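Only one protein chain is missing; all other protein chains are in place.
Up next is chain A:
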Amino acid sequence: ESHTQYERVGADVTMKCGSMDWDAAVTWTANGTDIDESHLNGSYLILKNVNLSQSGQYSCYEGSSWHLKYQTNLRVGTPPKEPVLMCRSNNYPKGFYCSWHLPTPTYMPNTFNISVIHGTKDMVCEKDAVPKNRCHIRYLQLFSTVKYKVTLTVTNPLGKNFTTLTFDEFAIVKPDPPESVVAKPVPNNPRRLEVSWQNPSSWPDPESFPLKFFLRYRPLILDQWQHVELSDGTSHTITDAYAGKEYIIQVAAKDNDIGTWSDWSVAVHATPWTEEPKHLTTEAQITETTSASTSSFMAPPTTKICDKGAVVGSGAMAVCWTAGLVVAAYSVLFI
């Protein structure tokens, strides 16, 4: 005879050896290990204030014959706490999904039951295969002011609990983040970055239900984001980037008329175009230069080999500190 026995953490548990009399001589084992007689009251096994580690296979054997008389799988756990439920429409106007989880584990099997009512009408929330704690509903009506009421009940052998969400059709609309975000420098434009993205693939009809977008960007070296809201299109050119600085860029989406903003997209990084400094050729080329050439050089006017702000002098003689040092070093070489 074998079965499963569920007990609450902290409970006192008494196990009988099947149909054996109280005064029968028996031996109990837990996961194959003999249990000390001090835990026995006659043939009953007494476990006080059980904890999770006491879950396992308990077996009872008749004293002399060692016949297995009874076996039980003891599962120690807790009744379910109030479950956490979330409902969202990322595929408006097709429908919405609800997903749930327990805030703390119960250490035993739980069954979830979900009911959805729209006004007086019961709706069926079809369970998804993956993930298992999720179900989806197709909208039968659109533009309804009648609220949806979703009740999730969780039951396990030690008890049950439930939670309820009430919402209207528009409030739960939240698209997935935009996809395939790409940021590229713009040739010959040191302050521009071209950003493009795509509508989330889960959004079924962007033509009839257009999305608007929110772009945020900042150089890695700063904490403050710049924001741009875009009411149409899936691209934008940033025109105020700091030259030469690497940027981090993200995009979010929202239905043009209802609901809330998506989470931010995966971040992309990009650095605006900078001209290759022509004089910084390979070392080999520099050392091959003969003494007939000038012992110093001037950077061509378009070359930028240092940040703005590190420039000394002005006009044609403007050089920056680092360039000055390089000039001095090579001058010494060729003297």
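Everything below uses one rule, namely that contacts are C-beta pairs under 8 Å (C-beta built on N, C-alpha and C of every residue); 3 or more make two chains touch, one makes a residue touch a chain; residues count from 1.
Just so we're on the same page, contacts and distances are computed from a predicted model.
Of the names listed as "Metal tolerance protein 1-like isoform X1", "Pyrroline-5-carboxylate reductase", "Prolactin" or "Ciliary neurotrophic factor", the one that matches the UniProt record for the absent chain is "Ciliary neurotrophic factor". For the chain missing from the display, the contacting residue among A:44, A:107, A:170 or A:242 is A:170, taking the whole complex into account.
Remark: the omitted chain is touched by one listed residue; of A:188, A:208 or A:224 this is A:208.
The omitted chain makes contact with just one of the residues A:140, A:182 or A:228: A:140.
Checked against the full complex, the one of A:18, A:93, A:157 or A:244 touching the unshown chain is A:93. Within the complete assembly, residues 93, 140-147, 170, 207-210, 257-258 of chain A touch the chain that is not shown.
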